[in-house]
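Taking it in order: structure first as structure tokens, then the write-up.
One chain of protein is taken out of this complex; the other chains stay put.
Chain nomenclature is as follows: A and B, assigned in order of appearance, with residue numbering initiated at 1 for each chain independently.
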Amino acid sequence: MKNILNWLLLLIPIAIGLEFAEADPLYIFIASAGAIIPLAGWMGRSTEWISEHLGPGIGGLLNATFGNAAELIIAIMALRAGLHDVVKASITGSIIGNILLVLGLAVVAGGLKRPELKFNRTAASLGTTLLALSAIALVVPGLFHHLSGRAPEERTLSLEIAIVLAVTYVLSLIFSLHTHKHLYVGEDSEDALGMHHVPLWRATVVLLVATGFVALMSEMLVGTVEHAAERLGMSDVFVGVFLLAIIGNAAEHSTAVLMAMKNKMDLAINIAVGSSLQVALLVAPLLVFVSYLFGRPMDLVFTTFEIAAVVLAAAVVNLIALDGESNWMEGALLLAVYGILGMAFYALPG
Amino acid sequence: MKNILNWLLLLIPIAIGLEFAEADPLYIFIASAGAIIPLAGWMGRSTEWISEHLGPGIGGLLNATFGNAAELIIAIMALRAGLHDVVKASITGSIIGNILLVLGLAVVAGGLKRPELKFNRTAASLGTTLLALSAIALVVPGLFHHLSGRAPEERTLSLEIAIVLAVTYVLSLIFSLHTHKHLYVGEDSEDALGMHHVPLWRATVVLLVATGFVALMSEMLVGTVEHAAERLGMSDVFVGVFLLAIIGNAAEHSTAVLMAMKNKMDLAINIAVGSSLQVALLVAPLLVFVSYLFGRPMDLVFTTFEIAAVVLAAAVVNLIALDGESNWMEGALLLAVYGILGMAFYALPG
Partner (left out) sequence: MKNILNWLLLLIPIAIGLEFAEADPLYIFIASAGAIIPLAGWMGRSTEWISEHLGPGIGGLLNATFGNAAELIIAIMALRAGLHDVVKASITGSIIGNILLVLGLAVVAGGLKRPELKFNRTAASLGTTLLALSAIALVVPGLFHHLSGRAPEERTLSLEIAIVLAVTYVLSLIFSLHTHKHLYVGEDSEDALGMHHVPLWRATVVLLVATGFVALMSEMLVGTVEHAAERLGMSDVFVGVFLLAIIGNAAEHSTAVLMAMKNKMDLAINIAVGSSLQVALLVAPLLVFVSYLFGRPMDLVFTTFEIAAVVLAAAVVNLIALDGESNWMEGALLLAVYGILGMAFYALPG
């Protein structure tokens, strides 16, 4: 899996070449999007290597905070270009995608190997309960907007909620790294993948190089996204919710699927739910704060359809987690719901 | 119970007589509606007799597919008459009715006999999770409509979703009849009712005769429904959601209540949830496809109130299933919610 993805690294020089040749933006979009997939994976891997050297405390912090760094970089580039709708769509898309697509694929992959996929109900439902509460917090400004429609209050409310979310994120770090770290011991996905220790200097070089290329590719991606969306007959929101979210999360996807195939469903759920939580509690508020630096404050007002999709996805993952086991049919239905949401977002006007 | 229902078969000649006498359509509506109740029961029973002869594989398929045949026939007749709102209302009404009315009655009936009704939490919540996902898939076109309001896209989206639902139905057959058939072994409601084997020829004759009469009665029912609704001061949607859905599901109702009284709550839940699932995954897409044959494509755009009712009902049944036991008070509240929804649908304009 990993080796196949690495072939996509060849798209880096291709994307740069196309950019210099002033080629059709659609091709630049496709090349840069494809190149980000393995780069995000390398960023994640090198972060975990560094974490190992720094010990469970600071290492865990690093790992928890940089897990969605690739997504964050793409979103910041889009923010700088003023594409607020795309940025917000990539937030909801990432939450929906992790729950429905990543977990759906993992459950199907695992479920085809064995009839029942058992997991620890209590641990899983702790994560999904936190996710449900985070999702509610995140959609409140949107509800507010559709009921009052007063822009200045919306921006203030979004900033206030971003602060609450950021504080909650700090609390969740205290929870997972300090008071309840025993819940997360032994859930190391790298161990499960049978990886070896990598020297600190090499890990740092890999991280820096990968981050630099992600930033470059993201800039090219964002610069061509509107043109590409138009050419493909898609709205900006659809591109954000589905294309960008899938690209940014591709590394998590493959790890979660691998874990499920090895019957490590706890880990697969943890990746999908943890990544969604991080988007809701860290990425979303961070983007609001960064938007103030760029001088064009972004609110957290999502479209009604995005709100419905996030709330339903959060409800669904709780149902899956609460019954303590899963099977391929539940996975297939998660994918079916994802597909149906995709069709609806595709048909919605921009 | 069954014997009492059979007296209603006398309404068949009465309905035909009224039709020939060109009597008040309201009486024809009542007579044909009453006649369908026992006929639907005979269709179900003869299907199960045939299934026994065909073995678990094809027999199970037959049973799973013809379980809601009476409802399907009524809906097709209504579709032919162009009553799209009534057809769609009968879909949501069937889902809500199975969950709130059938399960509510079953839980009250069982709960009056013993304080706690225990059931297998895992098995029950598998069914209800699938139902929640199906319900979400089903309401997406309605959400889409209320947000964009563009009819051509709606019809395309409805057709796409119908295809996804139909594929999901095929997958659910593979699940229940092949990969996970062990979950459904020993859950034979006929055994539990103490039935005897019936010769194949007799079962086939009963099925054909019952089906023929259901088709005839359905045509008379549909031909008079608008007149009857007007006379009774009800909207078409109310008639579809409550009257038609109750008539089409009366056989399931009585079986589920009997099972609950015998402390076979797993079976009662299975009937209520399984029937709802079949409506969402088989009946709904089939009606969309058939509407194309009649040259007047039907979409899956439900009213906001129908969407809210289906989503809330699916959430409720999951709550009931996840705690692994029930009691008469939960049943009473299911019936109270059904009653309140009935009052609201009654008061809503057509």
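Methods note: a contact is a pair of C-beta atoms (placed from the backbone, for glycine too) under 8 Å apart; a residue touches a chain by one contact, two chains touch by 3 or more.
Not measured: the values here are computed from a predicted model.
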Message: Touching the hidden chain in the complete assembly: which of A:Leu9, A:Leu62, A:Ala81 or A:Leu126 does that?
response: A:Leu126
- request: Out of A:Ala315, A:Leu333 or A:Ala347, point to the residue that touches the absent chain in the complete complex.
  value: A:Ala315
- line: Full-complex touch with the removed chain, picking from A:Ala31, A:Leu72, A:Ala137 or A:Ala256, is A:Ala137
Query: So which bits of chain A touch the chain we can't see?
result: 121-122, 125-126, 128-130, 132-134, 136-137, 140-141, 143-144, 147-148, 150, 153, 156-157, 160-161, 164-165, 167-168, 171-172, 175, 179-180, 311, 315, 318, 322
Sites on chain B contacted by the missing partner chain, in the whole complex: 115, 303-305, 308, 312, 315-316, 319-320, 322-325, 327-330, 332-334, 336-337, 339-341, 343-344, 347-349
